[in-house]
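Here is the structure we will look at.
All protein chains of the complex are present and in place, except for one that has been dropped.
Moving on, here comes chain A:
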């Protein structure tokens, strides 16, 4: 059983300004066997936290507790942690077997034990037939699996993965994503996975930590962060294509952006906005592309939330189509059923399901509940 507590962690680099922290007040409890994903744009501090857990970076302030033990000053070697890096580098002159065995040989494991661990990792990763090959004879995916194998043989209860799929092509990334998820189920290790790819976070995580500018924006299950984003950053970062944002003024149950978009807000939502004192105020309205509909039936239900839009670009994706559309000067994207496909230049009625809309305070950018 391995639980990790990161208590109010701060990281400041020597050459940075007094007030500039690469990580600020990072506070998180990671449960045993949990698969937790740190996600955020480049420079948000996610890899820095991972490296602090591994002992590769010093912690400026705060406590790292692993299984109740204070670990801030423990040498990397003494921490029972295996790490997989972004580059899935292997020793070019060694076979797959030797690549996996190398770290264990340095730790003076005996031959039989090394062999047992490698056979197990090879079986888990489907590498049994490749053990005598050299890296140059492997595909990118196979090499990444060997890199994972090097971590598996360490038999550590904690796995840290720093963007392990970002160097792979798109197709391979999807298949490796599933393999890593399966691997986690089989090995049952506490896993911390860092990525800038929100799709990886959504599909793999038990819980997601969304980060920006060194600070935690939200911690929650994929469903929580997708359906109930705490602020505009999380709303925009999670989901592909991104949520549409409209700068609007809310007044007496209606929103208007002054550029051609005017919609009625459902009663329940307008009640909240009124109670919070937003009547007559500027707010940001967010709506996911899948909550904008082209079906006639929706128009009948919400006639006051329907706009007549021009299709600028349309992309047929198979079962769905993306319509990049425009009302007046307001642009947005809708994901509609392929049966409702429209070509560029078409004029189409689109219904905004404002029951699914998110409203954000214009200055704090926090969600208005």
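The rule is simple: a contact is a pair of C-beta atoms (placed from the backbone, for glycine too) under 8 Å apart; a residue touches a chain by one contact, two chains touch by 3 or more; residues count from 1.
Operating definition for what follows: contacts and distances are computed from a predicted model.
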| item | value |
| --- | --- |
| Which of "3-isopropylmalate dehydratase large subunit", "NADH-ubiquinone oxidoreductase subunit 4L", "Xanthine dehydrogenase family protein subunit M" or "Helix-turn-helix domain-containing protein" matches, in UniProt, the chain that is not displayed | "Helix-turn-helix domain-containing protein" |
| Touching the absent chain when the full complex is considered, from A:35, A:159, A:237 or A:359 | A:237 |
| Which of A:213, A:312, A:348 or A:368 contacts the chain that the document leaves out | A:213 |
| Touch list for chain A against the chain that is not drawn | 15-17, 19-22, 40-43, 56, 75-77, 83, 85, 87, 89-93, 102-103, 106, 212-214, 236-237, 245 |
